[in-house]
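Of the protein chains in this complex, one is absent; all others appear in place.
After this line comes chain A, so read on.
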């Protein structure tokens, strides 16, 4: 095990599936992040107004309103009953993410994700210690605090410092001092805490996690019998506490990753050389049983050579 645990993450998968195959969802995810950003930027850059506004609130093709339900919740608690447009927009977003997984927002849309992913990439390359690791539940505490502060101050509190909407708005309307804030998050994730911001602190991620707690779209470790304990999925997963119940569950337990913390990023699918994981829906709890024992993983010593 130790020999393979020291191999670069995803090397085996790349050998088995090719580089593209081992980075399929990463590439798709970057394309998705770029796509959503470009939708907003086409207007101010090229005068093609498909989507106007920001992630906080937008209007697509002049008709479809979308509103961030977390901002809307703070607004309600702060004492403002929004107009119908914003409420409809919030509802559309809420229902969509409730179906496909709330934290799909984090990994497929949020513009901070490339920043923290880059920090994490460098963090791994430099072999830095994981640093400060507050409990994963810390973000829920922060979420509660944000809602309480919104109520007490009558201000949509998180928008005072929300780096997601600040970066997004900065790119579309003008950055100001936002660069410093983004640099701060990068440095925080690089040196202070591994997966610190998105994985432990961000209340937006916590909120979307709660929205999508019962989402349909899920990743399943359906082929978990084939797992050869290379640990690459644990190494690559930004929320790796979600894997064990599905992958290492007792026989008969569900292979579905049901934790609301899972961002449906699909990197576990990418880095697995034996294709343990797959996207599916939450009612599909089938476990693939190997047809013949011969397909069981070869001893790793043999494969290393």
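Simple rule for what comes next: a residue touches a chain if its C-beta (ideal position, glycine included) is under 8 Å from a C-beta of that chain, and two chains touch if they have at least 3 such contacts; residues count from 1.
What we mean here is this: contacts and distances are computed from a predicted model.
Asker: Given that one chain of this complex has been left out, which of "Ferredoxin-type protein NapG", "Putative lysine transport system permease protein", "3-isopropylmalate dehydratase small subunit" or "Fe-S cluster assembly ATP-binding protein" is its protein name according to UniProt?
Answerer: "Ferredoxin-type protein NapG"
Asker: Looking at the whole complex, which of A:156, A:221, A:258 or A:272 touches the chain that is not displayed?
Answerer: Only one listed residue reaches the unshown chain, and that is A:156.
Asker: Among A:33, A:75, A:223 or A:278, which residue is in touch with the absent chain?
Answerer: Checking each option in A:33, A:75, A:223 or A:278, the one touching the absent chain turns out to be A:75.
Asker: Decide which residue listed in A:10, A:53 or A:238 touches the omitted chain of the complex.
Answerer: Of these options, the touching residue for the absent chain is A:53.
Asker: Pick from A:65, A:102 or A:238: which residue touches the chain that isn't shown?
Answerer: In the full complex, the listed residue that touches the missing chain is A:65.
Asker: Touching the absent chain in the whole complex: find that residue among A:13, A:26 or A:142.
Answerer: Once the missing chain is taken into account, the touching residue is A:142.
Asker: In the full complex, which residues of chain A touch the absent chain?
Answerer: 43, 49, 52-54, 56-59, 65, 67-68, 71-72, 75, 78-83, 85-86, 89, 135, 137-138, 141-142, 144-146, 148-150, 152-161, 165-166, 169-170, 172-178, 181
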